[in-house]
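Can you keep this structure in mind? I'll have questions shortly.
Selected chains only, in their assembly positions.
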């Protein structure tokens, strides 16, 4: 059975299929009195939309957000918001043709075992990356709430294939980082690397292949003392949310896997006083210790696998005839989803953090004007 | 506020503190009719216990499991099980002395911000690794359920510091793997590497430092078609559970972070027929596609940071005087928790997977004799 | 904050406002392979619609169900269903005019304290009886699932004001009961009482007043052994769901409040053998003992208060001027909502019972053809 609702007090419910009528989300637990900035939601959706850089999926998606409920006289009412985008301009013929031939590293087989052949296979249906538009809409509402508390979430492309941006960015310089990211079609913060990353994507695209990459996400100004040990840890809830994005195969906080080769004396973050407030002199813990925020930036990195849809002929099995077969996936597919996933990572992060703030009573149920 | 309950139909509730009276767990949703193998629970607890190898924490923990409820005439009744171990033989004096001096990369500061100074600081209280004994007890019950379906969970030490075991183990040879792991005090599967890992730990211990490492976990025989897209993915729920273990800072499934440098044509797992059943010729997806099990082994790796408690003098802050200070943590501390965490990773995995099987109706509410 | 999601494995999320764009529901956890009978959903919605009897609210509601997601090639896919009806033909002017004058026994004041004046007040917004259309749509899907297991839910009007139908109906005669209910505009099973009830409603309507009543609900063929003690009782979950219907002020199972005057020797239901299966010779327990179904019909009665909207001038307070005032509620209002609530009670019952069957593994995640 499904599980399409996430969160405790800030609760989102995703619905819709890639080639169905709509993609939608119900957002429950939004405090009353938030001025709903629809333009901002649209801007966020646009960041997820293909066509940002020349090689991304050429399916035209207008993705215009519609508010079905929860907003009255421009403000949220405390009732659940329902936001949708319509699905348009898609072509399901190729999916029809190949529906019995399992696409390698796609969900065709696992979905068949789970849903017994009833799943909507067109455009990967409920497994499509397009479902993340529902996350982005909910994330946009969450971000608007966080902005009232000066909490900023910022993600960017850390690597495409072997082109890796190892620089440590200071989140304080957020404004300049944002504009740099906007100028990069691959959401990189470094213009030289951005070109190399584009080149990398173009190269795999030319051979009808695909490539993976990493996204780094930083949260600034998140207050200390939020989260908890045991099952209330920020790493626990963030990772759960992040893995709900298709194609994510790894997550690490702070130094992450590098910490496994470090000594305690290297990895430990010394406490210091900065203007009479307690900080750490470095942040290898990624802003979370014992599952609780330390007040330092929350930092994590996620691993995105290469797009499973490639034009190269692959070995596989026809599930109807139960014979081995080959498949060559037609149509334009995004050779690298990393740039488009950047805003999705931000969205899931915002959703999780708002839920924490509500549970801790840090956001009231009616916002002050 | 806390959140000490995990799971939907198989629900565990952890309680107790490191230096309090007990560590305990309530396990709800255990089907009636399971012959409760108390010896097995004890054996699992023993694997977590310190003192397995010469350098681990010398606090003597007897950790004898007691069943307070849920078992009648040797079988589970369908009522919640409560299992506890008593805390004995600990010395809290050092914690008293240093309670205002923040230990670097320990939860002292974040806990202070969260719990306002009321938290039980003795032995790190609720943040202690000792809390994972509650996970292990619940995991032992979950494993007994999984064994009825021939599902095996097996974890081992993949690396200690820079000593890395890169071999691909075939889970089919499980019996020999188990005995190899038992012979290794650091839970390695390779006797030569095991010695090097022990050496590595001894070396950091000699200089009162600590070291991290990686644990690999493999689940064999888990049926295909379990899990789901969106918020029901196996990666989502496993990662949430795994990050509830103290000191875990990363998790990756299948090729994980390595997948970010791969092309689709390399990473995609081709479908093949093996004895008329559908498999993949390799398993870079780690047994999960679209959040759903493929029937291939579920494989993931977790990153464990170096123990935060070290004997070396560290810079820090006294939170009472609000002055910078230093701390030298006394007492015997485990220089590397990786070996002891192996069984904890297995336990959390078992707990999550049983919950899935119950939600899918694969385990009945009354077991057949 | 809100809480608009109900259920554990069969999970419904309600959204929309009385005078907003739509009323909608997301239904998660519907097994794949259910042939979605849209006509049946429409028929259920029609039972809730006003205009069934001459005196009910004359707002014209077309309430044509639209399926936005979750159905493909006429079958459910395992993905969440989103069903909506559009709001049309309403007039919000009267609500605008009176928005600061608290309507007695309406939610105006409690909503103001909760949502700080941001709630959509038009047509009572989220508090409107119209919201129950979302329950009815979800209930129609639940009923289709239950029908596969021959489980029938049947509710009817037990009383309107002091006109009370005290007959004990045998659920075995379901077909004849259904047709009797269809012939009665007030959903009574007794044609003589039906006329009196209509008369009663007409009488209060003539004086611009309103009246309450009782609804009795019976579930036949529900298997024994479903539910549980402590927080898993059927009474617990049914009552929670039933009280989410506006205007319900009481619920009793079996003999209910009458049981308080009975002796154990009178109230106890003796076990008997009927065709070698265990039954009780009477059913004062209402089919539930220890929170678990006994296999006898589940029977309960709910109390519906008189409609709060009446045309008679009432004393009240203007919340803006903070002065005492009077209000005369204009427009056509339903003088008795009991008949329309009958199908809503059935819907909530179906939703709760399907959730139980899923949790017990009695309904598979893919239905057989």
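Chains here go by letter, A, B and C, matching the order in which they are written, and residues are numbered from 1 within each.
Note that in this section a contact is a pair of C-beta atoms (placed from the backbone, for glycine too) under 8 Å apart; a residue touches a chain by one contact, two chains touch by 3 or more.
Quantities reported herein were computed from a predicted structural model and do not represent experimental measurements.
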{"item": "Given 3 visible subunits, total identical subunits the whole complex contains", "value": "4"}
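Note that only the chains that are shown with their structure count from here on.
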{"item": "Copies chain B and chain C touch via same or different residues, half shared test", "value": "same"}
{"item": "Chain whose Cα centroid lies at the greatest distance from that of chain C", "value": "B"}
{"item": "Distance from chain B to chain A - Cα centre to Cα centre, in angstrom", "value": "27"}
{"item": "Rounded Å distance between chain A and chain C, as computed from the means of their C-alpha atoms", "value": "39"}
{"item": "Multi-chain contact residues (two or more partners), chain B", "value": "359-360"}
{"item": "Interfacial residue positions of chain B with respect to chain C in the complex", "value": "8-9, 358-365"}
{"item": "Footprint of chain A on chain B - complex, ascending", "value": "1-6, 14, 102, 104-107, 109-114, 126-127, 131, 159, 161-162, 204, 209-214, 223-233, 235-237, 239-241, 243-244, 246, 248-257, 259-273, 276, 278, 280-281, 284-286, 288-295, 303-310, 312, 314-317, 319, 322-324, 359-360"}
{"item": "Footprint of chain C on chain A - complex, ascending", "value": "1-5, 9-11, 13-17, 20-22, 24, 26, 28-33, 68-70, 72, 75-82, 84, 114-116, 118-120, 125-126, 358, 365-366"}
